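Right, I'll just put the structure down here and ask away after.
Left out: one protein chain. Kept in place: all the others.
Just so it is clear, A, B, C, D and E label the chains in written order, and each chain counts residues from 1 on its own.
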């Protein structure tokens, strides 16, 4: 028993029908001779950069003083070429979009622009490593289950997401289009943590567990900030213009000052919301306005309904000595 | 220093012990000559379908008018064979389960049935593309951080999850067993968004960020609906029959009418719950009963406890001009 | 138009700058001749173990009585070698960390220790299978959308996370360092479910949907417990010692007794918190103290603000006949 | 500078032109739903068989008493399936050719026939190993540069070619079409030794160096025969029938009796030519008729022309004490 | 016991020593920004071309009327790009060599030239197929062991070598440098048959067995010619100019007219040597001058020395009725 080969005869017709829907005003095809950045290549770039940022972990476990120079040099050389190509694709595509999808532009040397951006990106690796070393330290200091900084580099999803964000954020600052977002969405997929590459985040940043964390594009986050899983730093309503179109580019997300801790599933919304330094936002708290420095905000007396137990519902309120 | 090879002599005995536990009434082995659908093949089918739905993104970035026909035709041909094989496996397995795990059925031509379903599935691609184009548009219109529809196709996890759901839902409608769920669980793994393939969802659907979203099997979702991360459209308690067995197949999940927005971490439960059209459900709201059309529901006056700050707790309530 | 090769001449200098930052007191490099466990190898070990635990699913779909012995025997042989190598690496690294990063220890036969642990781990597979069979049953019995136990093994992310946890937990009990955490973080990435390998969890455990679930290191979970997505079993504040250092190793996470159900997005915090047997914790509930056995705790009367609708806000409170 | 994409517009037309040449009476296409045996699969079968014939060499170097059973069992199981499929394809194709290229035959169960042949082939492995062990011994005994029998298995091309020949010859005896020739041509490519699978060759066979050796379809070779590189055991002229068509199936190649040695580049032609036992055929000798047992045949007095040297050409004749 | 890591410290010094030998006047390095054609890419081009020339064999065994167009179209599109790139590399490299290794030329658009040549090559595929169909027929008609033309395409090394030669020869005619020779040397490696791509060979060409065949650059071979293994169509001495440099570009190899047969290991040398039509050159014959049409040339009365046999040496001469 097998499939009937005569039924396959209708497949070419099916193909024609599908192909006929790939028209130029179709928003979900990208045909033509100006290829988009390659998602696979962008992910490879990330993996290569991580090999340089954290030598000896993950992909290559036999690095030592005698070979590390060769390892890094080879990666830098390859990254130069890959970044140049992909950034050039992104720039060319952005140009077309801005010019309203005209033909592929051949008068502009996007490769030269891409190369300049690629080299600048590579120059920032040393500074990136300094920044990321503070994040590792923050993770180690902030998690009682953590025994060595090696563990953080090895398997903390929060650190993974922050690493990718910091890489992507450098590209945002270099005005590289598309690719930063591709990077952070890859990290989102890997970790469940969604940090927009446009956000501004200070050193010693730590996200524990992290699944469900969302950090919006226009957030400002200070130093020594700690977030737990499920925290949303989001927008309130989006203003629209006279035509009902969303107004893009405003500060829509909150500011978190230095040394703030935000516990699991807390939601902080709004571009004018400022959480003052050294504040603590309790688990599941929902805030849409500013909080003065040094404030602790927790859910108070959740109204719970209890059945089938003799103890009064009141007893289910948070302990008096609750200390976050 | 190396491992002692004599200690390895006990491994064959270990193997025997393990193999002896693979008995016919063991729920966690699947031995025999009726193979299950291959998870890897099902994922490959999804990737191939996505290449047809969104030509020029992801895996193949050099498609143009001169080669697109060949690209699609080759994929359709291959998909026909792969779908036929995997659907036949799923049908044969379902038959065995329904017949209470008898021997492998050889009198029924599951391949012929599989082929018919496979071809029908391929015929629906054109309609699927129309539907998915509305979802792309909804994402672009609903996210101020989105600059082009290309970004949506490229890296929006919500759109990824919706794509897989819509594919899987077509298979559900064709009565293909097992495979739809394998597909949406793959998307769940990739995006953190868990949409049951049995759910019914209208056009222009948008999920932003998306991690933690759960959409149950019997949900009905209208057109132009927008969900944020952490939204649960779930069931209340499950009714059981006289024997304490769960009663399966009832409508257990809510109905969301057209143009509803549900903000982050809101929870809407129950099969009789209907969120009326153009309603807005605020962030972290928890609802188990119906809401009339045009209603805005937000958390009011969260009881927060504030310490270490001079401002009164009352000030922490939502701003008066809060607009979602 | 292409990149200018002369600009590449600065890359070797860049390489030197980066390499010069890889110093011995740098927390984010691991150079030297004592390699860390290989992440890739650890993932391969997990995949091989899953092939033995659930033969006939996933990677190999043609197993039957005539070849299963060979399949398992080959995997056991390979796992012996892989586990020995990776555990030895982990032990050697732990030794260095405990000895404060001295040179690579060569006087201790970590391979012999690794082999003993590897063989012991393999001996526990039979018992693991018994335990996991109860988890499959729990998933089937607890999900009305589930038709066969095959589906659970195939695509339930909760079951995936529990499988990896149970494997990693055995390694924790054997005092294998680092590797258990690498395993559960891999599962975290795959499923969005973060179970610390040190947690204690009884049989018939079920996590539905699961994205965002966090189960802390010192949790004690009884038998027949069911969790939904977004549930946090976490810590309250962490006590610090006189130097402000976190005190590690205390029970910081709650105890969940037998037959408890915790609905979506509930948060249970604190090492002294005990949820008594047969209790039900409702969706989005936030608890930091103990609950007697048989208690049902739900959100009562959420204060919602409703606009644009004629019905009173009060009507939005949970239905009277709400039954979880 | 890059290629001009407008020039690519002529490619679809080119494709059409090429495809239009794939007609049914075209001898160099094979289109339709009866696939030929897969060359790749046939090579994989050879590699798997060699792993069983010579365990511990080549692909798997860590085999030992504790895992060899699993290794072999897994290969046998896989070989059963692969051989069955490929033999069935070969039988179906032969049937079509014999029936003069009619449609694909579906009334005959070629899979059942293929399976029977596959199992019979696997049953012959033990006997094949006995035969091949004699060949290894012959290589070791016949080559002064050979130190261990391991070297023979590892890297002697003559032994490689003989191994493949002996496998293919068993398939010839089972009346498997096409595949034996595919196998020996693969060996031909690997070693430069072309042994027709139809030839009959006794035990203790050794080919040294081997490049250029040709052994025709109807050769009969006895035991303990040794050949060197470049030896041809070929046909004289081919008789044709009244229509000028070659008469196929006659004995066209020589018979080599036991314990004969044939040195490099010797040529022995003709179906009635018999080289009697214990004969020695010298290097570069060219023979088209029979030789009695015990005969040594060498080139005598090659007429050489010598210039630029004082010594007489006569001195260039073979040494008197020449002993092969 | 393991290697001593301190000894590895000398490796960087070793690296420096090796790298210091890569100087610009070193004939065995190719460093710089003008890459050579990629050997791997050239082989891929060959494999793709063979898939088009002989659809349904080798790599793709499931081609049929419903998918062949897509298969070929995809290959043609990809071949266009691959050929363009590799030919451009070859042209640029040739330019540098002719200009005596100056810097990489950037003023000439080698890609445009490469594209023109690539498209012209693709246009010749139809004619190539016609030519190769005659070669298949010749193999079938010339080998009594051959049952179907399928076998020829599948596994005849002579046909493989001729196929590659005919492809490469087209490129020679298009003045593509380097690549044709890379192609025929690949075929040489695969088959032991070395046909220079510059040779001229008519239709219905057949090489049987083939190992060791050498066909020189300036050979002219007519139609219906058949060669056996080990045949050399080579040069006599090479004339040198006044400086002792080889004079390149002269006709140095023989002419073989139509319907000639050359048996195994025959050697035909010299640019002025012409083998007249319908001649037969016997096995192991060595010829350096012309032969009239219709001539049969065989070794006569080889002087053999026979020992240990009673029959006279004379009897070893070729049979009277010897017919080649």
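The criterion applied here is as follows: a residue touches a chain if its C-beta (ideal position, glycine included) is under 8 Å from a C-beta of that chain, and two chains touch if they have at least 3 such contacts.
Values in this document were obtained by computation on a predicted structure and should not be read as measured data.
Novice: Any idea which of A:73, A:202, A:271 or A:293 touches the chain not displayed?
Specialist: Going through A:73, A:202, A:271 or A:293 one by one, A:73 is the residue touching the chain not shown.
Novice: Would you mind spotting which of E:55, E:73 or E:234 touches the chain that isn't drawn?
Specialist: E:234
Novice: Using the touch definition up top, pick the residue from D:27, D:173, D:200 or D:283 that touches the left-out chain.
Specialist: Selected residue, touching the omitted chain: D:283.
Novice: If the hidden chain were put back, which of D:76, D:90 or D:233 would touch it?
Specialist: For the chain that is not drawn, the touching residue is D:76.
Novice: What residues on chain A make contact with the chain left out of this view?
Specialist: Residues in contact with the chain left out: 1, 62, 66-67, 69-74, 77, 81.
Novice: Which residues does chain C use to touch the chain missing from this display?
Specialist: Touching the missing chain: residues 5, 8-9, 11-12, 15, 64-67, 69-70.
Novice: Could you please point out the chain D residues that touch the chain left off the display?
Specialist: 52-59, 61-65, 68-69, 72-73, 76-77, 80-81, 84, 109-112, 114-116, 119, 122-123, 125-126, 129-130, 132-133, 136-137, 141-142, 144-145, 147-151, 153-157, 190-192, 209, 211-212, 228-230, 264-265, 283-284, 299, 302-311, 313, 315-316, 318-319, 322-324
Here is the rule we use: only the chains that are shown with their structure count from here on.
Novice: Between chain pairs A-B and C-D, which one is joined by a greater number of C-beta pairs in contact?
Specialist: A-B
Novice: For chain A and chain B, let me know how many angstrom lie between their CA-based centres, rounded off.
Specialist: The computed centroid separation for chain A versus chain B comes out at 22 Å.
Novice: In whole angstrom, how far does the Cα centroid of chain A sit from the Cα centroid of chain E?
Specialist: 55
Novice: Counting only residues that touch at least 2 other chains, which ones in chain D make the list?
Specialist: Residues 1, 5, 8, 11-12, 15, 33, 66-67, 69-70.
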